[in-house]
Structure formats: C-alpha cells, structure tokens
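Removed from the display is one protein chain of the complex; every other protein chain stays in position.
By letter and in written order, the chains are A and B; residue numbering begins at 1 in each of them.
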Amino acid sequence: MSNSLELRSVAKHYPGHAAVDGLSLQIPQGRFFSLLGPSGCGKTTTLRLIAGFEEPTAGEVWLSGALVNGRRPYERNVSTVFQNYALFPHLTAYANVEFGLREQGLRDRAGRVLAALELVQLAGKESRYPSQLSGGERQRVALARSLVLEPEVLLLDEPLAALDPHLRKQMRIELKELQRRVGITFLFVTHDQEEALSMSDSIAVMNQGRVEQVGTPEEVYLRPATRFVAGFLGAMNWINGVGLRPETTRLAREIGSLSGYPARPATITRTVFLGNCLHVAARLETGEEAVAEVSREEARTNDGAYSVGQPIHVWWKHSDEMHF
Amino acid sequence: MNRLRFWFLLPAWLWLALLFLAPLAIVCAYSLLSRGTYGGVELPWTWESYRRLIDPLYGTILLRSIALSAAATAICLVMGFPLALFIARATRRKNLYLYLVILPFWTSFLVRTYAWMFLLRDTGLVNTALIGLGFLREPLPLLYNDGAVLLGLVYGFLPFMVLPLYATLERMDPALLEAAADLGARPWSTLLRVIVPLAKPGVWAGTALVFIPCLGAYLTPDLLGGGKSVMVGNLVQNQFTNARDWPFGSAVSLILMLITLTALAVFFQRAPKELL
Partner (left out) sequence: MKRGLAVYAAAVYLFLHLPLATLVLFSFNASRFTLWEGFSLRWYHAVFTDPDMADAMWNSIIIAIVSTLISTVAGTLAAYALWKRGSRLLSGSLYLSLVTPEIVTGISLLAFFQWIFRWLGWHLGLHTVILAHVSFSIAYVAIVVAARLRTFDASLEEAAMDLGATEWRAFRRVTLPAIAPGIIAAGLLALTISFDDYVITSLVAGVDSTTLPMVIYAMARRGANPSINAISALIVVVFGAVILVSERLREA
C-alpha cells in the first residue's frame, strides 16, 4: 500500500526551542491516523508543516510520492479542518463549501457542493450563515468544505475540542464512519487519548517534538515503548520500577492462594467511586502508591475489605508487567 | 446625586443653549430674513435666499464640493487600504507604523496646507526644481485649481481612512486567511474574496470620516484653490465677509448641515460600532 504522507527527519526550530525534531513518519493511504500528545509536543506544528503554513528547518515532506517542501498551501493537495473551523463569516454554508471549487474554476460545482453537504448531514441548511449554525453544524461545514476538494490527506486539528462532551462522543463515531465512507487518509491531532484510541487505525505518540511510538491502539496501550507513552495512554502504577495498569493491578486480603504471583503488602489509603467501577489506592511499604481498578461486583463481595486503613496485598500477573 | 449632577452638567447645558443651539437657531432665522443695507439682516421675512440657491452657479459649487469630497474619499480608500494592510500584517513595529501615519495629522492643519503651497506654487519647490534641472522653461500652474485642492484633501484626511481600516483588518481572524490558502486560494484571491469583503465595516467608517469633513472643507480650497476652486465652505465664508449677504450665507450653511447630516445617517447605519 502506498503512503499518502511521509515525513523524513523533519525538524522545525524556533529561536530558543525545537518544536519538532528529527520526526519521521509514514502514513499509508486510507488510514485514520492520529497524532497524540500533550500540549507543546509539536503535533500542531507537524500538522502546519504538512499543510504548508510553515516550512521545516530540516527534513522532507512527501505527499503521495512527491516532495512538497517549498510548495505553498494552495499548491498542496491536503486540506485542513481548523480547531475553531475558520468558516468565512460573510459566506453562507453553501458558499463556504464551494470556496475551494471556485478557486479551481470548476464549472459544475453545485452537484459536488450539495453532495458534500449531504455527506455530513447538513442538507437543507446550505443558505445559513456560520453565525446561524450551532457548533456541531459549523464543524460539519468545515468538514464538507475540505472534503469536497477530495484531498490526498485531510488534516484535523483537535476538531472535537470545542464541542461539549456528549456531542464529542457522538462526533467520534460519525467522523470514523465518514472516513470509512470516503476512504481519504485522515490525520487527526488530539491530546485526548480516549479519542485517539477509539477512532484510530494507527497512533503516533509524540513528546517534545519527537515520535516516541507508532502503532495500533492496542499496541500503544498494551505494549508502550517508553515510560512516557505508557503514562500518557492511561493511568500507570510504578512498583519498584515495574509498570502496571490499574486494571491489571489486583488486591487480595489473604496471600495464601497467590503463590507464584508477585505481591506486596500495602495499606488502603482511599477509595474513589467512579460509577462503573472503583479505584482503590493503597500505599506499599516502599512508600509508593498503587491504584487498583475494582469492579462493583468485586467490591460488593469483598465488602469491608476496602476501607481506609485496612491492610491488603497488591498482586499482579507477570505477563501484565511493563518494563522500560 | 441629583444636586451633584445638576452642577456638573450645568456648564455643558449652558454651552448647549448659548454656544450651540442659540447660534444655530439664529442662523435658521437669518436664512429667512432679508439682506441688510449695511450688512447683517433686516426684516422682512422671505424665502429669497433659498430661491437663489437654485441658481446654477451655486449648483456648480455644490456639485464640485460633493465631487471633490467623493474623489478624495475614493483616492484615500485606494491609497489607504494597502497601507492599512501592511500595518496590520506587520509583526514587529506596528506602533511605530501607526505613529508615522498619525504624526502629520498632529501638526497644524494650516502648516500642512501651506506646505503644499510651498511645493506647488509657481515659485515653489517643484517648479523651481524642474526649471533648474532643465525639464521646464516656464513654471507649471500646479496651484490654484481643483487638482491641488484634491491633493490637499487627500493629504489631510488620509490618516482618517487608514486608522479605521487598520482597526478592522487587525481584528481579522488569521485562521480565515490560512483556511483560504488551504482551500487553494492564491494571495490575490484571498485578498479579493476574503479580506476585502470582511473589511467592509472599516471601509464604511473610513469613508464617513473622510467624506463628511471634506464636504465642509474651507482652508484647503481657500489656500490651494485660491478662488478658482470654490467649495461650499468658501461660499459660506464669502457671504459673511466680502459679500455681506448673511441671509444667503445662512441658507447655504443650513444646506451644508443638511447634506452633512444625511451623509452621517447613511454611513452611521453601515458602521455604527466603528464610528463610536
């Protein structure tokens, strides 16, 4: 499968700091690919380098097998969905979507515009102005505006950040569906690991301008390559240098039946009820704190065992350990 | 609270009554009276002054005023837009660039108008230089015509166009410009399809701030037009000094006020926020 997008040792240096440093990435065609990382990790800069708003200080950007360094944004066949959508306020939804097509000077634009609006489920609202649309509707216009141009890659800069939580979860499903339907490569930038995990075919986890790991959601979550990736993708317990996820950290009152498994004595410090489960924190003799995820079932059967101050044993399976 | 407010507003009310409304009322009254034998006004009441306004001679003056004001406004818009764009896009010395625009305006208007006299008159710098360099044998009549007045108006009011344009352009979301480029628009296309349409409020404000003062201009046509390019302001002044026809001068003043207010109302609708 050919690569839609390839970054070869791309770097972007500003006086004082390197936003992106020695970044290499290969994104195959048709994938839903996420760039995941904390603010300041360089993911937005990377996106801007691909779109052409900035030029790399070093390295090459390849688009569908062609070197695009030096090409202006209007010369690249990628399209960006901005974080605050950047819809033109003086144009209707229809005119916004039509914008790029008019630039290309195409004649029969109406058909394509209306098809794009239908694709994002906005048929009927094309004569509204951005100020007359809700946040979710504006995002759809932004999507339609970019997709109608059939770009090689669609760049999305934290598009769900401005939506309220309920709408955000709904849009995740819709965006994934959309990508599957149009088959265009999506490059999705986010700092929300749940978003990345639930939507992506592949994730590149970034930190301080570098990619620390590229892999499927399962790979980055279950077999993180670095401590940073482990800690960013989910909560982590560190016991004597060994990493464990709370859901693989278990608690037992008696140690007897646990021979063969690594275990440590501890004292319960607090219990947090999260609705669908409990997080029970316990302090080990070394002073480290471990959080175990306990189902409600378990909590019920062990009633009383998880009160603060209770002695407990923290145990886990060797296979669940993460070493770095 | 009312006591304090009363005393605080008293000077302003006095001003309003005695130095603003009363004088305007008198002008209204005078416009309907007859010309006095030794200047000033006399009874009887008459519509004569307004009837005289219909004379094509005065129509020409009015038309010239409107035409020159409109032309000056248009030129200021075309000249000022790229400059406002430049300042809005400047990453560093924005304040410096703004100061450089406002600075000439802060010097005396009289001095600035005289500067053009110094440059354009027959013995002025331009002619002296051109003759000295051998390009001319005789001086060009650069002064005392419509062109010189137009130049003076543009020179005087350009900052009034640049500042509101700059304010609007500055506020523009840069993401919109990136989005346009992202969608395939080259710089010229972005300018025409995104920047210019969104700059409209600034355009209206700038238009109002140039056109309206130009209508009532006096010094510029007086010094740079020298009696050959008479605008409404000059006509009014003449009636109250040389011609000693106060009723007619009052009538013309009121017409000028009317046109000014109309223009203000028209522009005010399009760009209310910017003007205030």
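Just so it is clear, a residue touches a chain if its C-beta (ideal position, glycine included) is under 8 Å from a C-beta of that chain, and two chains touch if they have at least 3 such contacts.
What you see is a predicted model; the values in this text were computed from it and never measured.
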In the complete complex, the chain left out here touches which of the visible ones? B
Full-complex contact with the absent chain, from B:A12, B:A67 or B:L192: B:A12
Of B:L158, B:A180, B:A199 or B:V230, which one is in contact with the hidden chain? B:L158
So which bits of subunit B touch the chain we can't see? 1, 4-5, 7-9, 11-13, 15-16, 18-24, 26-27, 30, 40, 79, 82-83, 85-87, 89, 97, 100-101, 103-104, 106-112, 114-119, 121, 123-125, 128, 132, 155, 158-159, 187-188, 191, 212-213, 215-219, 223, 233, 236-237, 240-241, 246, 249-250, 253, 256-257, 260-261, 264
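FYI, only the chains that are shown with their structure count from here on.
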Need the CA-centroid distance for the pair subunit A / subunit B, whole Å please. 57
Quick one: which bits of subunit B touch subunit A in the complex? Just the residue numbers, please. 173, 175-176, 178-186, 189, 193-194, 197-198
Show which residues of subunit A lie in contact with subunit B when the two form their complex. 51-53, 72-74, 78-80, 82, 84, 86-90, 99-100, 103-104, 145-146, 149
